[in-house]
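Only a single protein chain was left out; the remaining protein chains are all shown in position.
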Amino acid sequence: MEAFESCPGITDFEHERRRKREKYLMNSKTIVAIVVGVIFFATLAAITMTSGRNEFENPTAVASEDALVEQPAKTEPADDLVAAEPVIEPLVCLDCHRSPNIETNEGIISSQSFCYDCHKEKTCVRKSGTKEISLQVVQQDFIKQQPLHQYIACIHCHKDVSQSPHKSLANAQCRECHSVHGEKLAHDPHLRVACQACHFESKAVALNPETGAVSLANIDKKGNAISLSSHAMADMTDETSCEKCHFSKNPVGAPTSVLPSKGFICIMCHSAPLAMGHPIFGVAFLIFLMGVFATLYFWYQGKVCGEEKSIHKKIGLSSETIWSIIFSKQFFGLLKVFVLDIILQRRLLQESVQRWFMHALIFTSIFLRLVLGLFTSVGFFFNPESDMMLALIDKNYAFTAFANDLLGLFIIIGIFWAVVQRYIIKPAHVKTEIQDNLALVIIGLLVFIGFLLEAARIASTGIPADMTSSAFIGAPLAAILGVMGLDWSAVYPYLWYAHGFMAALLIAYLPFGKMRHVFNTPMTYFIEKVAGVKRGERV
Amino acid sequence: MQTGSVNKQQRFTIRLIGPILMAGFLCLSAAGGSPAWGTAASAPQSSWFVDMNQFSASAHGTLKCEDCHGPMIDKEKKSHPDEKSPIYLKQDPKRTFDYGMCGKCHKKTYERYLKGEHAKALEKEKKTGEISKTGFAPTCGDCHSSHFTKSHVSRVETGKAMTESCGTCHPDQRNSYLANYHGKAGVNLEHDKAAYCTDCHGAHDSMSLKDTPQTLTTCKRCHPDATENFADIIIHDSALNADKKSESKQSGLSKVHFLGFLSYIFIVLVLVLFYSHSFLVMLRKIHEKLRK
Partner (left out) sequence: METTQRSTKTYQRFSVLHRLLHIIIIVNFTLLAITGFLLRFSCWDWVGSIVALMGGASTAGNLHRFSAAFLYLGILIHICWLFYYKIALKGRWFGPDSLAPKPKDFNDLYHNLRYVFGKGKPPMFDRFSYLQKVDYWAVMLGMQSMGITGLFMWFPEYFSTIVPGYWINIANHFHFHEAVLAVMYIGIVHMSDTHFLPEVFPIEKSIFNGKISEERFKQEHPEEWKRLNPAQE
């Protein structure tokens, strides 16, 4: 340090800094005053543009104060500023290079002023060929654009910029404070889209072919470099902002039209939000409810506990019965029926191994997808930050992709088997009616279009092959679709609506045709259990 | 047997299915690795800002900035930072810092480094200007954080840390080491008798160990009875970067992988066959029982 002190070429700005410190000490003798002064200085430097004298970039101003250079600067009381450090000498390096504690307001202000020192200037540019791209960030503008983010440090989001070479590789991060949107606002392909791509005003977006990630582009469509230094946010309530990606022949492989979110009825097979999604799902659910009511109405035409006329009394009596059964020992009997006869399909296994197998392929797969979907939806609702939930809502994640494809495949095999049974083998117990055909066609088409949809998603979004390898049906199918040379991002919306329509049809059809057995059969088992009807005595 | 016992049996089966599914899920999620979307960016390795809490607790905590960095004005009276400089804000300090400074105190170490492969690569890089596939040739700062590295760290801690720091440029070697017994015992299970990177490749010598006698010498540190063949055991048993291995190891490796692949196919086939057999027998037997 001695060498440093005696060095004749001591930098101008250092002297200026010392002079300033001494000035403060002359004005105020107490530590409190020093702290207030520092805050005042930092605030002044940070918030008002006028007093932001930049030691680094204003050599002329310093030069005019050359007289101060020779001013003795020994035993600075300013050491109090760094009194917490064990070092006796004034560590001038640390005036700038001390890591600011960006958890505190003081640290935030000083670290912000560090950045603004350069970035407030118009001359703060990046060279791209001959063009100069502005990197200027004016504090007043930033406050206007990001009224809440003004209270956090720049390096809170721009984690990796405070180093040389001075450029960000990871871009600004949002997820330390914000969690990703769930299925409702942004379904899983959007997990690959950087927050800024939607939330910032800049219009150009780009796909990274290596990771399949979508982010804001730093060149526009014509290949000109554009400045991303503006922190202006896009109006997310305006759906046209989605059209930044969702337009015809877009560069990121997004579907060419903005699609609605999944509806709550999709919970049958997918994790789903608590939203209607598309009106057609709502209509389907209404029809479903009407069907349920019609069925209930039909049931209540009969006698209930001797009561024949008043539906009101019938409902009262039956609910009384249900209540008293649920809160009695019989509940465990019902639980047993639920597990053995409904989940494990004991009675079907008693009939025939082959029929059990075929039915289990369809039923168990749908049931497991329902369980997985419910688990994901509820889990994500309560803990959107957990790695497990993020993995489960991401359809490209190895487990999710594998489970979905495997269970889908099982359903298709089951349907195929049923078709073969019904039309080729034709055993005695199978009586084919139009209802059976309808049920098979709806579920078969639903799953088949689902697979097509998955393949089209993989083909159009350009996700690298190693990320989708677990989707052992979707990925090869996507390769086949890719060969066909269609613009799958344009076809995707049609497929989506077809899949959604089939799902709506299935839900609407549940209480009417063959699919009514989903409710009727378990109900019958429960009633038999309660009434003590022995097997084989059924009417 | 009565139906009661069948129910009991099936209930037991159900209790079993849950944990099996759970275990399968865990296995899959562990095998699948971390999700692909961007996780929150971590703080940069080297930063303009020095965390003084960490620095003062580090091995160099008693040094002053100027001891290593020199005064922040050079002979031409240029101040710091120098905006006019062509490398202003552009060059990684690890590439520009004069690590001869480290040699002031760590003389022997620095000399060994100068003899090793890393220094040779650095020389080549300076001459040709080409950066190798693994990245820049490492200087001191690429492996050691001069600001934050603590002193007198235990063998296990050092070993774990070096696995990570070597692994930043040699990720395949890191992974294959961790798949090997040495890595599993030494890093994962913290068994300090197992070899870490520098135990074989030398501290700061950074030997490539392509040469069999040289390899054997390193093996003999822990396996004194080792003979020439012993040096042919492949520690970094991975097809990636196999072209850098000696020829005998390359041919050995291809055989290892071929036979390993065969045995993998074998167990998958056997399991598929026997699992489906057991499942079908089980279904049929339960069916029969239910019909009684």
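Here the chain labels run A and B in written order, and each chain numbers its own residues starting at 1.
The criterion applied here is as follows: a contact is a pair of C-beta atoms (placed from the backbone, for glycine too) under 8 Å apart; a residue touches a chain by one contact, two chains touch by 3 or more.
Just so you know, these numbers come straight off a predicted model, no measurement behind them.
Enquirer: Using the touch definition up top, pick the residue from B:Lys108, B:Lys127 or B:Lys193 that touches the left-out chain.
Expert: B:Lys193
Enquirer: Which parts of chain B are in contact with the chain that was left out?
Expert: Residues of chain B in touch with the missing chain: 1, 5-6, 8-9, 12-13, 16, 30, 178, 181, 184-185, 188-191, 193-194, 223, 225-227, 229-234, 237, 249, 252-253, 255-256, 259-260, 263-264, 266-267, 270-271, 274-275, 277-286, 288-289.
Note that in this section only the chains that are shown with their structure count from here on.
Enquirer: Could you pull out which chain B residues touch chain A in their complex?
Expert: Residues of chain B touching chain A: 7, 10-11, 14, 25, 28-29, 31-52, 56, 64-66, 69, 71-73, 77, 79-81, 83, 89-93, 280, 283-284, 286-287, 290-291.
Enquirer: Would you tell me which residues of chain A are touching chain B in their complex?
Expert: 1, 3-4, 7, 9-13, 56-57, 85-87, 89, 91-94, 96-100, 111, 159-166, 170-171, 173, 175-176, 180, 191-192, 194, 211-213, 336, 339-340, 343-344, 346, 349-350, 352-353, 356-357, 387-388, 390-391, 394, 396-399, 402, 467, 470
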